[in-house]
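Before anything else, here's the structure in question.
Right, chain A next:
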Amino acid sequence: MDLTVRGVVRRFGAVTALAGVDLTVAEGELLTILGPSGSGKTTLLKVVAGFEIPDEGTVHLGTADVTMAPPRSRDVGMVFQNYALFPHLTVAQNVAFPLEMRRLPKPERTQRVAEALALVELTDYGHRLPRQLSGGQQQRVALARAIVFKPRLLLLDEPFGALDRKLRESMQLEVRRLQRRLRLTTLFITHDQEEALILSDRIAVMSAALIEQVGTPAEVYARPATRFVADFVGESNLLDGIATEGHGAEVSGLGRVQAGASTGAPGARATLLLRPEALRVGAEAAALPNRASARILETVFLGLSVKLRLQVEGGPEMLARLPLRPSAPLPVTEGEVVPLGFATEDVHVIRHG
Partner candidate 1 sequence: MSSATADRRRADPARARERMLVMLALPALLLLGVIFIWPLLRLLSMSVADGTLDQFEKAALDDLYVMVLYESMEIAVLVTVICLALAYPVAAWLAQAGRTGFILGMFFLLLPFWTSILVRTYAWMVLLGRNGVINRTLRDWGWIEFPLPLLHNLTGVLIGIVHVMLPYMVIPIYAALLRIDPDLRRAAEGLGAPAWRAFLRVTLPLSLPGVFAGCALVFVITLGFFITPALLGGGQVMMIAMLIEQQVREFLDWNFAAALATVLLAATLVIYAALAKLTGGQGHGAR
Partner candidate 2 sequence: MSIKTTRRAVLGAGLAAATLPLPAIAQSSVPKPDRIVVNASGGAMANLFRRTYNAEFEKRHGIRVVDTSPVDFGKLRAMVESGNVEWSVTELGGQDFVRAKNMNLLEPLDLSIIDLSKYPAAVRDTHAFPSSVYSTVMAYRTDVFRDGSHPKGWAEFWDVRRFPGPRSLRNHPVDNLEFALLADGVEPDKLYPIDIDRALRKMTELRPHISVWWTTGAQPAQLLVDREVVLASGWNGRFYDIAKRGAPVAVEWQGGSAKQNAFGIPRGAPHLHWANQFLQVMTTPELQAVYATELAYPGLHPDTVNFVAEDIKPHLPTTPANLEKQFWLGVDWWTENGQRAQEAWNRWMLRR
């Protein structure tokens, strides 16, 4: 079922945690709230779950206004950051809990618990206690418990934070697979931009109690609406300059940079975004419209690519990421001065708010 949040404000004394948030999650969609800690994303989740009542604004599930409804009547499944499994109940009892609360007859309960455990591949673990499971297994129990009662909405509160990298990646995929398969409307909270890019249908980036931008991962990555989004999502080169006629901007050290879109009124300040992978170094740079030369300060070998830290002569420090082929040697060495260039369409203009 779709979720609509409209004009939600929540204050705690002098602190405003949510300063008028609007958000829609379409049925079957996985939307990620991405933001640093303190941005208000956890408060937003609590408002949606019913653990917080907003001071202003409404929350709708489908057509029903649930703003004031207690958590138990919202039919929302939630996976907590630390899983919040009931330590005194077995895995099966944990998963059966929401069914028990809904007074489902015992046989049906047993069957649905079995189905849910099968879904998370924990069929043989029903009789165990949570503390006898690994972190990943506990997480899958929490997930099973959150979906076993076919909730109208699934909430995931940074559920992968406690897992090691490898387990985290496989769990992310598993969650994504389940969510797709069950067509669960899902709101996912994370501060990990990489995770957000991998999992989401759409991402809402939050900062300072407000949503800065909502869009697909590709949109948010390629065309961030604000300087904050550009900086928070992915690595970036942010160039400050003065707009000129004809989609250009004057940037110190780089001269006139040609962008793919309007940079605003001539003479106004303009911020340009250039992702590291858009930079070309060496011979390739010569054919490109935007050019400069830079000294290589540092090279970092990343396996599939190499990251370069460059100092533009008389200009900003920039990051570049060059693809590597296993057979080819590293094209550059530290300390070397190289030509560098980038295409017009790779320069994204960030509007000033």
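To be clear about the criterion, contacts are C-beta pairs under 8 Å (C-beta built on N, C-alpha and C of every residue); 3 or more make two chains touch, one makes a residue touch a chain; residues count from 1.
Regarding candidate selection, all candidates are chains of the complex that A comes from, given by their letters.
Remember, it's a predicted structure, so these values are computed and weren't measured experimentally.
Only one entry among 1 or 2 touches chain A in this complex, and that entry is 1.
The touching residues of chain A, when paired with candidate 1 in their complex, are 49-51, 70-78, 80-82, 84, 86-88, 97-98, 100-102, 129, 131, 145-146, 149.
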